[in-house]
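Excluded from the complex is one protein chain; the other protein chains are retained at their positions.
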Amino acid sequence: MSQTPDVIVLGAGIVGAACARSCAQAGLSVLVLDRGPIGGGTTAAGMGHLVVMDDSEAQFALTSRSCQLWQELRAELPEDVEYDNCGTLWVAADDEEMAEVDRKARFYQERGVAVEILDAAGVASSEPELRPGLAGGLRVPADAVIYPPCAAAYLLADARRKGGRVEMDCNAGVAAIEGPGSVRLTSGRQIQGGIVVVAAGALTPLLVPGLPIKKRKGHLVITDRYPGFAHHQIVELGYLKSAHATQADSVAFNIQPRKTGQMLIGSSRQYNAEGTEVEPHLLGRMLKRAESYMPRIGQLSALRVWTGHRAATPDKLPIIGPVPGNDRTWIASGHEGLGITTSLATAEILVDRLMGRNPAIPAAPYDPARFEHAAKEPTHA
Amino acid sequence: MPEPEVINVTVNGQRLSVPAGTVAASAVARAGLVGFRAPVRGGPARGPLCGMGICFECRIMINGQPQVRSCQVICREGMELRTDDLANA
Partner (left out) sequence: MISPMPECDLLVVGAGPAGVAAATVAAERGRAVLLLDDTPWLGGQIWRGEQQKPTNAQAQTWLNRLARSGVRIIGEARMVGLEGPGRYVIETPDHHWTIQPKALVLATGARELFLPFPGWTLPGILGAGGLQTLVKTGWPIEGQRVVVAGSGPLLLAVAAGLKKAGANVVGLFEQASPASLARFGTQLIAHPDKIGQAFGLRRQLAGVPYKLGWWPVRAEGVNQVERLVLTSGRQTLTVDCDAVACGFGLVPSLELPTLLGCLLDGEAVAVDAGQQTSVQGIFAAGELTGIGGNDKALVEGQVASLTAIGEHAAVFPLHRSRNGWRNFARALGKTFKPRPELLKLAEPQTIVCRCEDVTYSQLSGYTSWRDAKLQTRCGMGPCQGRICGAATRQLFGWGMESVRPPVLAARVASLIPSDERI
């Protein structure tokens, strides 16, 4: 880039790509830096589930706004993004989980999200490969899936096609942010920009020390093509009783039908697991869990197993906005398992704030400053 | 017990006798079929390439199990072979 870019985005994952696109749409010139190919980090490792979530009001606001933005983009997404409006099916194994179906249904309905409660027969007929005897489920028909690496590439290409000034260097490892708007590459080169947006996922704390982002490792398995084996993204509600919500290593049943007919099987969650290696026992637990829901899953041919690191925050909400006391370094990270879903709304909030506009949804719950307050509070054992 | 010299299988429902030791891929070819599987983005059907279980081009349905490499499976009596995505097309 001949001139100094208005914005340097660190990370060419889906969040970085969305931020670059929104910046360019706002008329800013953008330089995207990454040490590897577009969407080659956590973006490539994730499932690509576009899902409206209900853990908190703020999580709902961000996921539903972002799903809306994805739906607006849908018509122009190229084939390789594999947008598939398969919907989500939350399955309940017993009465206790069925009560959660009712709670979830009310939550969504009160906020205008269409849902459908299925009884035991309804679940069995909509997903015949599920084991008999499940209590029921909740169908969220508007949810969808995409193929994230191509979605990230599309967002960057789209920004350029519409005249945006976006340049990219995917062979640029970033060593540090050195002073306002300035980054130093591992090659030693110094690049000066207006502001720096850190969208480096789980690697963000390396560039902005002190941010409460922790790596949360996950495993996924992809199978050969078995069209019709599953029709929805199916997620168990058993995590209420399992350890998925806590600090311990945990697994939950989650299967996604790809548009190709392949099945993507998850999920596992681990803290304090820095390595990228596949961990056979945790993988085994994850697949055994999946097999308990879909008994014939064990016979499918698995092509690949991989791991990735989600960027997890203490309150399960991403960090979007300027670093407190440093308005030249902005953060767009900490999306844990929802980065693909919330990338578009994240970029929207970031750029609206950057441009001094009023964001479509309140931005405060995602502001980096929220941890400042938390840190000042006394901690209790 | 001596091995039988001829094995009876079905290919897309049609009965076929093959010499003992014949692999499923060869049985499909002996049934006169050239296409084994439909390519994922259309075009003419594919047939075996590597003959040694590496390329996965010879995948067919064997005894109800989809996506089996037919070059690596020896025909057994009564085995049901289907060039499935083609047979159902």
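By letter and in written order, the chains are A and B; residue numbering begins at 1 in each of them.
Methods note: a residue touches a chain if its C-beta (ideal position, glycine included) is under 8 Å from a C-beta of that chain, and two chains touch if they have at least 3 such contacts.
Because the structure is a prediction, the values reported are computed rather than measured.
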Seminar exercise, completed: Of A:A176, A:A248, A:L303 or A:M355, the residue touching the omitted chain is A:L303
Exercise. Mind pulling the chain A residues that touch the left-out chain?
Worked result: 36-40, 44, 80, 149-150, 153, 170-171, 221, 223-224, 265, 278, 280-281, 283-285, 287-288, 290-291, 297-306
Seminar exercise, completed: Touching the unshown chain, chain B contributes residues 18-19, 21-23, 25-27, 29-30, 34-36, 39-41, 43-57, 59, 67, 71-72, 74-75
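Please note the rule applied: only the chains that are shown with their structure count from here on.
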Exercise. In whole angstrom, how far does the Cα centroid of chain A sit from the Cα centroid of chain B?
Worked result: 42
Exercise. Can you list the residues on chain A that touch chain B in the complex?
Worked result: 224-226, 260, 299, 301
Problem set entry | Interface residues, chain B side, partner chain A - complex | 40, 65-67
